[in-house]
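Only one protein chain is missing; all other protein chains are in place.
Chain IDs A, B and C follow the sequence of writing; residue 1 opens each chain.
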Amino acid sequence: MSFNIVRVARVMMNVTDLDKARDFYVNALGMVETESDDSHLYLRGLEEHVHHSLVLKKAEQPGVHALGYKVYNEGDLEALAALFEEKGFPIKWIEGGSQRAMGKILRVHDISGIPLEFFYKMETVDRYLQRYDLYRGARIQRIDHVNCFVPDVQKAYDFYINELGFKCSEYTATDDDQIWAAWLHRKPNVHDQAFMNGPGPRLHHIGLWVSDPMSIIHGCDVLASMGYTQAIERGPGRHGLSNAFFLYLRDPDGNRIEIYTGDYLTSDPDFKPIRWSLNDPRRQTFWGHQAPDSWFNEATPFLNIQTGEPVRLSEAVLEKHKPDMLV
Amino acid sequence: MSFNIVRVARVMMNVTDLDKARDFYVNALGMVETESDDSHLYLRGLEEHVHHSLVLKKAEQPGVHALGYKVYNEGDLEALAALFEEKGFPIKWIEGGSQRAMGKILRVHDISGIPLEFFYKMETVDRYLQRYDLYRGARIQRIDHVNCFVPDVQKAYDFYINELGFKCSEYTATDDDQIWAAWLHRKPNVHDQAFMNGPGPRLHHIGLWVSDPMSIIHGCDVLASMGYTQAIERGPGRHGLSNAFFLYLRDPDGNRIEIYTGDYLTSDPDFKPIRWSLNDPRRQTFWGHQAPDSWFNEATPFLNIQTGEPVRLSEAVLEKHKPDMLV
Amino acid sequence: MSFNIVRVARVMMNVTDLDKARDFYVNALGMVETESDDSHLYLRGLEEHVHHSLVLKKAEQPGVHALGYKVYNEGDLEALAALFEEKGFPIKWIEGGSQRAMGKILRVHDISGIPLEFFYKMETVDRYLQRYDLYRGARIQRIDHVNCFVPDVQKAYDFYINELGFKCSEYTATDDDQIWAAWLHRKPNVHDQAFMNGPGPRLHHIGLWVSDPMSIIHGCDVLASMGYTQAIERGPGRHGLSNAFFLYLRDPDGNRIEIYTGDYLTSDPDFKPIRWSLNDPRRQTFWGHQAPDSWFNEATPFLNIQTGEPVRLSEAVLEKHKPDMLV
Partner (left out) sequence: MSFNIVRVARVMMNVTDLDKARDFYVNALGMVETESDDSHLYLRGLEEHVHHSLVLKKAEQPGVHALGYKVYNEGDLEALAALFEEKGFPIKWIEGGSQRAMGKILRVHDISGIPLEFFYKMETVDRYLQRYDLYRGARIQRIDHVNCFVPDVQKAYDFYINELGFKCSEYTATDDDQIWAAWLHRKPNVHDQAFMNGPGPRLHHIGLWVSDPMSIIHGCDVLASMGYTQAIERGPGRHGLSNAFFLYLRDPDGNRIEIYTGDYLTSDPDFKPIRWSLNDPRRQTFWGHQAPDSWFNEATPFLNIQTGEPVRLSEAVLEKHKPDMLV
């Protein structure tokens, strides 16, 4: 490949009420508010040296504008634009400076219709990693990954591996060896991007990194003491797949957030992807717990990069399984 | 009162297979095997200075022989015998030395029909509190409490408070102020003995103490890696009531064990019992999770101190509530 | 005994600057400020249901007014007054209501000259145990114990055991079996009151309880990020004696605070006190670390209950040992 993707680095999505979002993400989850205006809230994790990893935009309806990937340099943007154009996918350039803190941005739709964006420059800020006096709630450190429902995981997998240069750490397969779900990475931990079989494309969740399981336990306690018991959808628990300690939350608009820690280093080129059977009870929760129906069925729509309208969904190519069949 | 009960100090109950029980309690939960013979397994926690806190007895059927309370001295046994006889409850003396490691034991049935025992003397052993090289699994430190279904919680409450000298730390009440469940203590933490409204008497669970939440998280991981995912019934989570971090397990015979840590000091005579409403979603799990049906319905029978037959159950006096209505 | 002491329950001591003290105890250690006025700061831990456990009084010089013990009822005060008067020790009554939030108080000097106080009534307040949204810094839960240098540990030991009804959990002895230090309790954990051989009487430290080791680790991080590295005197580490995980701090006036967690239940009347040799390298820090000289030499003076003047010190009866010779 003639480009180099670093990692998933930001998500831009809608919320209907910025104050409610601030209370949830800043006061309860412990993200840092870098700045805000009447229609945006720019948030980052405690260890992040960049202006933001999450942009919440005030809007009438939920929807995800783009999953943002950082690349090494400006030339990578050109090379990526060429790739997506050659494939016949829509692309759109956003001038440097037209979005707060951002250099030039390339937006595209990927093979599943997911709106992606690529950028190489974002303003940097002070890291608060050692400002322990400012830690609160779940102590979010940084963005870790995004997870999407797509109708055809095999197709998405092939595109990300072969065209975008991702590697696979773990995957779930059906008994007849069809890929049900896949965990793909650029940075060397379990994933930047996961795909699961389901009507899509839809954003299933954003994964936010914390430094240890006790941050998640304390996060639950803080959420409950603030009246957010309804926001706790699943967990805490240990994933079989990825080995991470996790918690799934729904923000005040229903967007799903995963608090995540404790996967492993996947830097070695000869690391063999780990196969999980759909029927292994320890795959989704190592301790055997099942996910609730909402976790299986609900997700956030993506928005078209040109029109801003919700991206049309397609049915999944693999047969639907019960709620306990997904991570 | 003319006697002084120290704390709940041992439970004697049946298991159908001693080897399976050993694998669960010693290898997975990390209890210490003090000794065993063909029909008994004597277990203690890492901090315990006494011969055992759990006696597992080989038998065809599950059943609990007695919930054992330690008293200060031999005279306390006489005073307790007098009390139970005066009330017309069955009593039975077991000679010192006739049970392994034990002095004289007084067995009785309490007002709900629960078989209790009182003793003042048990052989002591080396504590393994600082033998960290021997720690494994969930690292059980000591017995903490027992929790029973009884048909009439108010009646049990009155007997333990007024006749046996317990104090109440927390309780659950219905909207019309009937006591649904109560947490009673002799040692000054939340409880030695809890009662919950339900067909009974039955033993709901034995609560075992660990020193921190990470022992419980690691315990789950060890259980899962040993193939015990089916044993994990509920949690881990935080109780609203008691504030403890908890995990409920079912041993290979279905007996329920709670791993428990993080309640608080209740030594002050002017500590006011905390009232929880049956309808508070944070009461049973502070984070809002519901208990599974099995947790609500299943429990272990008690055995008659004379005949060894299961104690007859009575229906609960308060109306049945849904599974999410109990701690 | 004709009285019943519950536990150590408050300390009243001087600080020279209330704002600096507030920053340290509230912002860094996470104590709750119940209220304050021009010359007092009333602090409590997160689980405490009482108005305060620490009263900081503005003054020119450091000094401890009293170590406060809660008793069961008013009659206990009379019985204690009788005991101290009979022994010829000074006593002083403080009327109920003359100190903020307090009922009647009995002040005395004990056999080592330490100013003690006994009270049975203090106003109660909301507990913040489950207000996790208010947790900060080291998350102090409650007062646990006090530790004093006294010139003659054997004499203090005899008085507390025989006259006041304390029990001994652990002690340090010289090779010729003289008691060098002793850990004594009323509530059933390792101690309410410890004595160490040294010029005295002086207050060595106040022990504050937290619920787990990670609260101490996070406390260190918060202290450092707030510029309090100089306040961290020793630890964190594991005590051999008591098994507790600990951290020693010096407040802005040099008063020593221990953050402490993880000892064990000492309720059993047949629990045998644990003997440590002065020469055991794991006694003071289980991991073998030595205490700094300051920890060995520095302590806070006590004030006379009548005059308010510092209590005169006496030399220790046992020979001085090196800094690594004390817990």
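Here is the rule we use: contacts are C-beta pairs under 8 Å (C-beta built on N, C-alpha and C of every residue); 3 or more make two chains touch, one makes a residue touch a chain.
Everything numeric in this text was worked out from a predicted model, so none of it was measured.
Within the whole complex, the absent chain has one touching residue among C:L18, C:L83, C:V125 or C:I232, and that is C:I232.
Among the residues C:F149, C:W180, C:F195 or C:F245, only C:F245 touches the chain that is left out of the figure. Of the candidate positions B:M102, B:L208 or B:V222, contact with the unshown chain belongs to B:V222. What chain C contributes to its contact with the hidden chain is residues 213-214, 217, 220-221, 223-224, 229-230, 232, 236-238, 245, 281-282, 286-289. Remark: the residues of chain B touching the chain excluded from display are 27, 130-135, 137, 212, 214, 218, 221-222, 224-226. Hidden from this view is one chain, which touches chain A at 6-7, 47, 49-50, 70, 72-73, 121, 124, 129-130, 141-142, 187-188, 211-214, 240, 243, 262, 264-265, 267-272, 286.
In this section, only the chains that are shown with their structure count from here on.
With each centre defined as the average position of its C-alpha atoms, the distance from chain A to chain C rounds to 49 Å. Centroid to centroid, with C-alpha atoms defining each point, chain B and chain C lie 33 Å apart. Across the assembly, chain B contributes residues 213-214, 240, 286 that each touch 2 or more other chains.
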